[in-house]
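With one protein chain withheld, the remaining protein chains of the complex are depicted in position.
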Amino acid sequence: PGVPALPASADEAGSSVTLTEGALGLKSTDDRFAIRLHGLIQADGAVFDQDRTELGNGTDMRNAKLIVKGHVQHDWGYKFQVNFAKEDNRQLEDIFLQYRGFRPTTITVGNVKQPFSLAFLNGNRNATFMEFAMIHEALVPKRRIGLMAGSHGEHWTARLGGFGNRVQDEDSAGDSGASVVGRGVWTPVRSQRRLVLAGLAGQYRSLGDRHRVAIKSRPGTHVTNQRLVGFGPHTGFAPITDARSVTAGDAQVAVVHGPLAVQGEFVHKRVGRKESHFDARGGYVQASYFLTGESRASAYRPGKGAFGAITPIHPYGAWQVALRYDTLALNDDGMQGGHAQNLTAGVNWYANRHVRFSANYIRIDAARPGGPDNRANAFAARAQLGF
Amino acid sequence: PGVPALPASADEAGSSVTLTEGALGLKSTDDRFAIRLHGLIQADGAVFDQDRTELGNGTDMRNAKLIVKGHVQHDWGYKFQVNFAKEDNRQLEDIFLQYRGFRPTTITVGNVKQPFSLAFLNGNRNATFMEFAMIHEALVPKRRIGLMAGSHGEHWTARLGGFGNRVQDEDSAGDSGASVVGRGVWTPVRSQRRLVLAGLAGQYRSLGDRHRVAIKSRPGTHVTNQRLVGFGPHTGFAPITDARSVTAGDAQVAVVHGPLAVQGEFVHKRVGRKESHFDARGGYVQASYFLTGESRASAYRPGKGAFGAITPIHPYGAWQVALRYDTLALNDDGMQGGHAQNLTAGVNWYANRHVRFSANYIRIDAARPGGPDNRANAFAARAQLGF
Partner (left out) sequence: PGVPALPASADEAGSSVTLTEGALGLKSTDDRFAIRLHGLIQADGAVFDQDRTELGNGTDMRNAKLIVKGHVQHDWGYKFQVNFAKEDNRQLEDIFLQYRGFRPTTITVGNVKQPFSLAFLNGNRNATFMEFAMIHEALVPKRRIGLMAGSHGEHWTARLGGFGNRVQDEDSAGDSGASVVGRGVWTPVRSQRRLVLAGLAGQYRSLGDRHRVAIKSRPGTHVTNQRLVGFGPHTGFAPITDARSVTAGDAQVAVVHGPLAVQGEFVHKRVGRKESHFDARGGYVQASYFLTGESRASAYRPGKGAFGAITPIHPYGAWQVALRYDTLALNDDGMQGGHAQNLTAGVNWYANRHVRFSANYIRIDAARPGGPDNRANAFAARAQLGF
């Protein structure tokens, strides 16, 4: 509106300075070009009180992301997100181009989040707890390189894509398989303070020449590398062998009523094997409440069918308390992957739209058939800044 | 020209906003300082039809580059280019400072492309095919840390440099050797629609305490890690031993006549060994044609002696078809490195100056003496966005 035009190069109509929400950005006045630089810092610490398996007190740079996003020539968007806190071959996160000429329908090519889990699509910047539920690491399909179409209306969101490898996937001698993943969301009630959401997602993946599958999960905090249940690296158990395909479904519900939000997901994942199949199940249910009156409903973004950032109402920030129960069952097909359940209590202080501090207490209970129970208490804290 | 000056900090005369070609940039009005942020995304997929060696259908984040470039105090340029799609110790690409006070002569220090191959100096953002010819991986010297001088006139370009290690070269106990590399280009005909280019380049490298040399090449697509010919990692053959030096030459020709462009390079590389030497040879010849009338001649940049980006004439973009034959011969000195030849047909749609889609069909034919022929068909596609 009142932005004075600065003629830039000969082939541009002009450009204006923006500094929206602290991000460094430029946009041409004709909106043909835009670019912004963002970042996210999450620093964690955790202490454990365990009776058996050593979990390891310590600190962790949980996320250190740099993000460049924008668009060129009106309709071609892009996102370039690198997470330096990850191991080197997992650093590339969202790296894609997106055609937006058929708004609200978009077509995306590159490395993207496969459209499956509500919590994962929310992202951990905006998550209620410091870590996702155990199903996230164990059962939820993450980012892969592929082609995805998405659209949304007033009361629905849908995405469907075909996907190949992970990025920097070194073992590329044989066929690396391919998957089809889709998600549909219905939001019959949607206002600034109220929301009812129901969603379904499904994945089918043919594993190509890769016949080994790891299923495992950290116990509620990323400070430890221990996986008390599951198969594959860090579990002490071999991965599932003779695997041919993976089929998974996710049912998800969220209800927001003013400052109160209730959300749950249940995932069933079947690993098709040469002569049998392995079934894994898990889910979570959580409730959160803003003591300072904010509502998660106002942060809902229909374009991605998930929640975005909370903006505190008061100058002293927003306070939120939350409770989650989550479970993961991995005993099937004669394999003893174990069964785990966590109870997590959390409190968040959103100092402002960019800065947040979180504290989580986690009651961990994990056991394998024939083995002893691993019971532990974890206390974890996080400082977070997004720019 | 018509850019209003914005006085910035006390020690600056002023600055102006630029958003040239979608890049986030700032330049001081006195041109003492400039900085711009660029990026490149290339997402690939490929399927193979092979009779023997498994090549592995899959997807690949081919390139994910972030680039910061600019200058300080008028005459000191710099470039900072990181490619997150590479393995971690290859992520640093162009990282240099450059003195420009003797324009058009420049002096560059840092990690730079050694001045040798026309195709490599073009860069893969602007390449006609999805991948360079096989000589690129096998025979062409890539980036190294060194000191380089370059200059150009109306009809010529010359560069000469001395070079040491690659970046993040872990094996640094012994002497890592040193090289002298130079390239000269003559362009007797040069206009917006016509170009005749002839170039010669040479490399001499003393290998210091590193007596093992790997020579190998992927068969026309980066989606596979298989190298059907050559010596060293991923080939199933040991690297060349007892090596003392490498001497290489490159003859290069390009002719552009309106929308038609023809280009070829031939490389001969000799590995001097303790008591013998190994000779490798290879080259390519290619023709490309813009159905929409653009000419590669307009993209020629005499400063680097290579081609830059194409700007489509029409609002619906530019269409280009292309054909390449390339070969690589690695049987010598009693070693059976093999012989390979690829025939590649390609089509490119440049949606605009920033976005491009490519499809390549590659007929692969590779054999080692005494072994069977490896024949395969590959179909590869790419989505690319540069900002």
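Brief remarks follow.
Per-chain numbering from 1; labels A and B assigned in written order.
As a working rule, contacts are C-beta pairs under 8 Å (C-beta built on N, C-alpha and C of every residue); 3 or more make two chains touch, one makes a residue touch a chain.
From a predicted model like this one, the values you see are computed outputs, not experimental measurements.
Considering the full assembly, A:Gly45 is the residue among A:Gly45, A:Gly202 or A:Pro302 that touches the omitted chain. Touch with the chain that is not drawn comes from one residue among B:Gln91, B:Gln286 or B:Gln384, which is B:Gln91. Looking at B:Tyr78, B:Trp186 or B:Tyr289, the residue that reaches the missing chain in the full complex is B:Tyr78.
Those residues of subunit A that touch the chain absent from the view are 2-4, 16-25, 37, 39, 41, 43, 45, 54, 56-61, 64, 66, 84-85, 87-88, 223-226, 351-355, 383-385, 387.
Contact between subunit B and the absent chain runs through residues 6-9, 11-12, 15-17, 24-28, 33, 35, 37, 68, 70, 72-73, 76, 78, 80, 82, 88-89, 91-92, 95-97, 109-111, 144-146, 163-165, 167-170, 172-176, 178, 208-209.
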